[in-house]
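Yeah, one chain of the complex is gone here, protein chain that is, but the others are all in their spots.
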Amino acid sequence: MSRSVAPLPGRDGRARRHLRQRWFRYATGALALLVVVVVLLIVQQLWVQSRPTWSEWGLGFLVRTTWNPVQGEFGALPFIAGTLLTSLMALLIAVPISIGIAILLSEYAPRRLRDPLIFVVELLAAVPSVVFGLWGIFVLAPLVQQHVMPVVAASPLGLLPFFGEPGPGYTLFTASLILAVMIIPIIASLSREALMAVPRDQKEAALALGATRWEATRHVVLTYARGGIFSAAVLGLGRALGETMATTMTIGNRVNLTLDYFQSGYSMTAIIANELREAASEIHVSSLVAIGLVLFLISFLLNSLGRLLLMRTHTPGT
Amino acid sequence: MAEQMITRDLKVSFGDHQAVKGVDMEIRPRAVTAIIGPSGCGKTTFLRALNRMHDHTPSARVSGEVLLGDRDIYGDGVDPVELRIRVGMVFQRPNPFPTMSIRDNITFAPKRHGLAKGKALDDLVERVLRQAALWDEVKDRLGASAVGLSGGQQQRLCIARALAVEPRVLLMDEPASALDPTATQRIEDLIYELKKDYTIVIVTHNMQQAARVSDYTAFFYMGLLVEFGETDGLFTNPREERTEAYITGRFG
Partner (left out) sequence: MDTASAPPRALRLRLRHLRDRLLVALCLVALALAVIPLVWVLWEVVGVGVRHVSWEFLTTLPQPPTVGGGGWANAIVGSVVVVGMAMVMGVPVGVATGIYMSEYGDNLLGKSARFLSEVLAGLPSIVAGIVAYGLIVVTMGRFSAVSGSAALALLFIPIVAITTQEALKMVPGHQREASFALGVSEAATTLRVVLPAAMGNVLTGVMIATARIAGETAPLLFTAFNSRYWMEGVDRPTATIPVNIYSYAISPFEHWHQQAWAGALVLLAMVLALNVAARTLWARRARFMAGD
C-alpha cells in the first residue's frame, strides 16, 4: 500500500457512522412521538380530572338532567342534547348549501372565477369564532327573533315539535344558524375535492350518452363522489360539535332539556366555557371535565371515521 | 338509420396549440372508417370534434363545419345533447359507471331521453346486450355491479350502453387498446357486425386492426389528413410517401 487509504471502518466506526447518518431521523422521530404522547396525555388528563364524577354517578352522569352547582348535583344530558340538536340542524342546513357550492366550483365555474371563489369560501373559514359570536349577539339574534322565527313558526314547519312559540333571540335555532355558516367552508371544500377527484372519463361517458351537464353531475359525478361527500359531512359535524364561542354567545345558556329550537338551551362547550374558570368544588370541576371527555371522545370518533372514509374513497363504492 | 358525416376545413386548437389543422373528410354510412397515425397526430382530437366533446374543455376552439346528414353540428341552434343521442362514443378505457348495476348502466341514457319504459326498456336492455355479444354472459346478473366484469366485458357493456340511445354514428377511440388479444378479437367481430346498421369511426394506433376491421382508412400526421381512401388501396398502394413510411413502420 503505497498510498494512504482511510481504513475501512471497524465495528465501532460503523456504529458511529450509522448514528451520524441517522441522528436526524431519530431526532425528528422523537418529536413525532411527542405528538402521539400528546394525544395520550389529553386522554389521561381528561380521565384523571373527571374521575370523581364517574365514581359518583358512573355512566348515569350522561343521562342525568339536573345541573345544580350549589347542591352538587350534576348531569350531562341537557348539554349533550343541546350540542346534538344544534350540530345536526347546522348540518342539515350546511350540507345542501355546501354541495351546491362544491358543484358550482368543480363543474360549472369558469377557471378565472373558480380560484377567487375558492379563496372567498376559505376566508369564511378564517373568521375567528368569537367574531361570529359578536355578530351573532348584536346582528343575527335580533334579526332571527324579529323576522325569522315568526316566519318559520307561521309556516308548515311550525307544526313540527321542533319549532314552538318564537322566544328570545338567543336560542338553539340562532346557534344552529351560526354553526351552519361556520361549517359550510370545510364541507364545501372537502366536497369540492371529492368531486374534482372523479375521473374525467366518467363525466365524459355520461355526456357522450346525451346527458345534460346536470344529469352527468347528479347521476354520475355525485354518486361516484358520495363517499367523499359523506366524510366531508362527518368532519363538518365534528367541527360543529366542538365549536365553542359562537355557540356560547348565541345559544342562550339556559339548562333546558327541550326539542324546541325556539327556546334557549346550552351546549357541552358552552357550559365548560362559562363555568370552568369559576368552578369551586372538586365535583363541579370534574363534572365539567367529564363533559369535555365525552366531547373529546365523540369528536375523536367522528374525525377518525371521517378520515378513514376519506382514505377509502379513492376506490369507488361497489 | 346510419348517416354520413362530412367535415369541411375542421380545425381544433387548445390555447396556442393547433391540434387539427383543417381537415376535409367524408365518412360513409354503414361502413367502418379507421383513423390511424402516430401519437399526437390529432386523431383523437378529430374524433372528439365529431360529437362536440370539446365543448367541455374550456381552452378548446373548434372551427370549420361538421355535417351530420345535411346539418352543421356546430351551427346555430344545434343542441349538443340531442347531437350526442345521434352520435355515440366509446372511449379508450372501459368506463362503466361503477356505482350502477349492469342494467342501470344501459338504462341510464334511455330513461333520460324518454326512449322506453317498463317492458320496452327490458327489451331494449336485452337487445343491445345481444348486439354487443354480452347477453349470455350477464343475463343472470343484470343487477350486479358493472365493476365485477372483466375489462373486455366492461368495454362491450360500454358499447351496449352507447347503442341503447339508438345512435346513427358510433365513434370509437382506440376501444381495444386496454384489452387482451382475446377480448380485442371479440370487439373487432362486434364492429364487423355493427357496421350493417351504423356509421362507425374508429381511432386506432394498431395498423393491423385498421386493416382488419375498416372499409376506409384515414392517415393523420401532424394535425393534417395526409391520405384517405379505401383500406385495401391505402395499405397496399399508398399514394403519399409519409403514409408509406408510417405503414411500413419507418416512424411513429
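Letters A and B name the chains as they come in the text, with residue numbers starting at 1 for each one.
Here is the rule we use: contacts are C-beta pairs under 8 Å (C-beta built on N, C-alpha and C of every residue); 3 or more make two chains touch, one makes a residue touch a chain.
Here the structure is a predicted model, which is why all the values come from computation and not from measurement.
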| item | value |
| --- | --- |
| Absent-chain contact - pick from A:131, A:151, A:197 or A:259 | A:131 |
| Of B:83, B:125 or B:200, the residue in touch with the unshown chain | B:83 |
| Chain B residues that touch the omitted chain in the full complex | 69, 71, 78-79, 81-83, 86, 112-114 |
| Hidden partner chain, residues of chain A it touches | 20-25, 27-29, 31-36, 38-39, 41-42, 45-46, 48-49, 96-101, 103-104, 108, 115, 117, 119-124, 126-135, 137-139, 181, 184-185, 188, 212-215, 218, 235, 238-239, 241-245, 248-249, 269, 272-273, 276-277, 288-289, 292, 295-296, 299-300, 302-304, 306-307 |
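As a working rule, only the chains that are shown with their structure count from here on.
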| item | value |
| --- | --- |
| Chain centre separation in whole Å, for chain B relative to chain A (CA means) | 47 |
| Parts of chain A lying in touch with chain B, wherever the complex brings them together | 110-111, 199, 201-212, 215, 219-220, 223-224, 226, 316-318 |
| Chain A-touching residues of chain B, taken from the complex the two chains share | 51, 53, 56, 58, 81-82, 84-85, 88-89, 91, 93, 95-100, 108-109, 112-113, 145, 147-148, 158, 161-162, 165 |
